[in-house]
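Below you will find the structure I want to go over with you.
The complex is shown incomplete by one protein chain, all other protein chains being positioned as in the whole.
And now, chain A:
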Amino acid sequence: MAEVKLTKLNKSYDGGKTFVLKNIDLLIKDGEFTAFVGPSGCGKSTLLRMICGLEEISSGDLELEGTRVNDMPPNERRVGMVFQSYALYPHMTVRENMAFGLKLAKMSKDEINQRVEEAARSLQLTHLLDRKPKAMSGGQRQRVAIGRSIVQEPRLFLFDEPLSNLDVALRVQMRQELARLHNRLQTTSIYVTHDQVEAMTLADRIVVLSPLAEGAETNLEQVGAPLELYHNPCNLFVASFIGSPKMNFFSASLLETGEEQSRVKLDCGTELTVFNNTSSAKVGDKVTLGIRPQDVLNHEEECGAGNCITGTIETIERLGNESFIYLKHPDIQEAFIVRVEDSRRREPESAFRVGVPAENCHLFNEAGQAYPRTRSPRFD
């Protein structure tokens, strides 16, 4: 088990011309389960491969358990990794696959057997020990890949989208197995995923990465506990990346600033009160108002202080326990999505006044940085 510390980590190609990762500062505590999320191509895998030594670090420091390991080859780092493609050794049986690293470490036969069988038991692989990978299903291969790294008892587990090749049901099951595994072993783990649900449910902390923009200081957007990122995204990128369906954004300008609450005017003319600290801004500044589909109120009567936005219903997705209503609104190009529990009275083409509680609003300045929220959110 180990603490991982990244200091000003950079990765560039072509001798420093094209950067993929820039100024990544991160401290992963002992035993913590951290998820890296971000859109495709933002460098999640690259960062993971730098941590295990498969990719060179262009500059910056990587510390494992307090020692700088930038130049340590991967075979000496004692880090376990589960590849997205599993990367099982096709010419070896499951048993040999799992024992490979232990044999290289010159461990005694008895101990190897004991460790392999124990791992196989915990991953329900015992009956498959003498099979070759090609005679197994995706989920079974996945478990072998995990088993292969746990028998080594590494200081750190790295997972690169391990569940992305599995079907939905199996993914849910494997997710729970991973959670159980982490509870039992308490090994520091880093988990790369596309899937927000995986990140939100498995991780103690989430690291949001973005594709490096031209001239940006860093592409590490925010680090925090799952709900922290959900409720207090520090900028527009995180706000739109975390949560599904996506947060709705309206362009607006500030009418009143304040430490406790502010007033904004949407471009369409609607005025709203929001509980955000805008003391750093001036009246008239351009801002972006964000509201999650789940955070609006269905009942127009209840909208405190007349905080309402009106749109025309375009389509309704009825899912049974909930419905998503897609509204046309002049300030939003795609659709203003709201979630309601009861959509029986709603018909397409009719107008819908949606309550927007002041404490549920997110507010961002022109550069995309969030104004702090001053009240805890309210639910329907």
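The rule we apply is simple: contacts are C-beta pairs under 8 Å (C-beta built on N, C-alpha and C of every residue); 3 or more make two chains touch, one makes a residue touch a chain; residues count from 1.
Assume contacts and distances are computed from a predicted model.
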(request) Among "Putative zinc finger protein", "Maltose/maltodextrin transport system permease protein MalG", "Carbon monoxide dehydrogenase medium chain" or "2-oxoglutarate ferredoxin oxidoreductase subunit beta", go ahead and choose the protein name stored in UniProt for the chain not displayed. (result) "Maltose/maltodextrin transport system permease protein MalG"
(message) If I consider the whole complex, including the chain that's not displayed, which of A:Gly43, A:Gly60, A:Gly80 or A:Gly311 touches that chain?
(response) A:Gly80
(message) With the missing chain put back, one of A:Thr34, A:Ser122, A:Gln142 or A:Asn248 would touch it. Which one?
(response) A:Gln142
(request) May I ask which residue of A:Val4, A:Val20, A:Ala35 or A:Cys52 touches the chain that does not appear here? (result) A:Cys52
(request) Quickly run down the residues of chain A that touch the omitted chain. (result) 52-54, 73-76, 78-81, 83, 85-91, 100-101, 104-105, 132-139, 141-142, 148-149, 152, 165-166
